[in-house]
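For reference, the structure discussed in these notes is given below.
Left out: one protein chain. Kept in place: all the others.
Up next is chain A:
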Amino acid sequence: MKCYVPGPNVKVLGRTIHALARFGDELYLESLVDCVRLRTLNTAESAYAMVKFNKNFFSYFNYNYNSNNDNDGPKCKISMKSALNTFKSPAHMDKQVENLEIKLELDQCKLIFQFKCKHGIIKTHYVSILDSKVTQAVYTKDLVPNRITSSQRILSEAISNFQSSDDQVTLEALSHSILLRNYIDDNIDLSKIIRTQINIKSEEFDSYTVDEETAVTFTMKEFKALLTFAEALGLPIQIQFETTGKPIVFIIHNGTTLEAHFVLATTKPDVTTQASTTQKSSRVERNKRKDSSNLTESASKKPHLEEDISKCLDEDSHLFNFVDIPNEEIPTNNCDNSVNVENNNLVDIKDCDNIPASPTSKTMIKSLFKKCFESTFDPRSTQDVVLAGNSDSE
């Protein structure tokens, strides 16, 4: 892949990289016949972003200029950190950079960014390729019942009302207005935090279709990142979502050169515990990625993890059994002893030794209540003696 990005578009590319960096730590690049796709996925796999640059975004575009196999476009994975370093301060980039050449050298394992700046300065960044695979998320859009188009300004203004400590936001879509709330976890002390709700009437939006009233909760950090991106490009945001638990998709596009999809997992707003929240979001992820062809390793990790947990649980139940058995056997053992002592007064102490050996699991109990298991133990001696009173007298 080889392409040239004209000066003004370099800024757009820089903004894109910065927005994607708020989502994930790795950047996937894929070159197709007519476009370049940048993708990222966060580590919790609850947020995914894809930005597609069409051919006409570039002044020159050759998707497959040094590769032999024609059917598959070149692709690669690089670390987000190195991508960020390449695009420092995107705000000023359009003033300095006249042209950017991006070259994907799969043979050398390098992605090369060459900035041709003013005054003949050329900056070249060689970014190492970590992998030559890409990830892909599967999600539904366009067919969903709820679609809202909003200017980014409305949403940014609304979000500015929240506190910086709020990390999740609930969007409740009603037929004539939307409500934005900061999501309150059940574990949070209500007397410590401000609850904020913003009511925005449907008339404020460019278009508003809510066929199925619902409330979805998603993370604030990624939402803010995509708002900043839309703000920088001055483009409206299309929000498409179904219902709780299904991903919400934010689409930002300018119709000709670029199209960005930001997909966030959603949780139900009224789930009781944090644990169930995370479960839910991971299930969403799995649904989303069911049909995907290039699964990353972490997908296979998940069921494995669950197995581990179930194994742990099994072990736990053994543990409980282990405790139960001796508890049941203590009284019988005591009975045996008392029978021996009371009914057969003549029985020699030696006879006690003939009692069948206790199961090994009893060793713990034995070591704790040593005296009870000694051959000289007489249970009558403890019958009426109260060594320690009941702790709760009432």
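Quick note on the criterion: a contact is a pair of C-beta atoms (placed from the backbone, for glycine too) under 8 Å apart; a residue touches a chain by one contact, two chains touch by 3 or more; residues count from 1.
What we mean here is this: contacts and distances are computed from a predicted model.
Quick one: the chain not pictured, UniProt calls it what, "Adenylyltransferase and sulfurtransferase MOCS3", "Trafficking protein particle complex subunit", "Core Histone H2A/H2B/H3 domain-containing protein" or "Checkpoint protein"?
"Checkpoint protein"
Taking the entire complex into account, which one of A:T43, A:Q108 or A:N199 touches the absent chain?
Going through A:T43, A:Q108 or A:N199 one by one, A:N199 is the residue touching the chain not shown.
Looking beyond the chains shown, say which of A:L29, A:V51 or A:A158 touches the absent one.
Only one listed residue reaches the unshown chain, and that is A:A158.
Touching the missing chain, which residues of chain A?
Contact residues on chain A toward the absent chain are 151, 153-154, 157-158, 160-161, 163, 190-201, 203-204.
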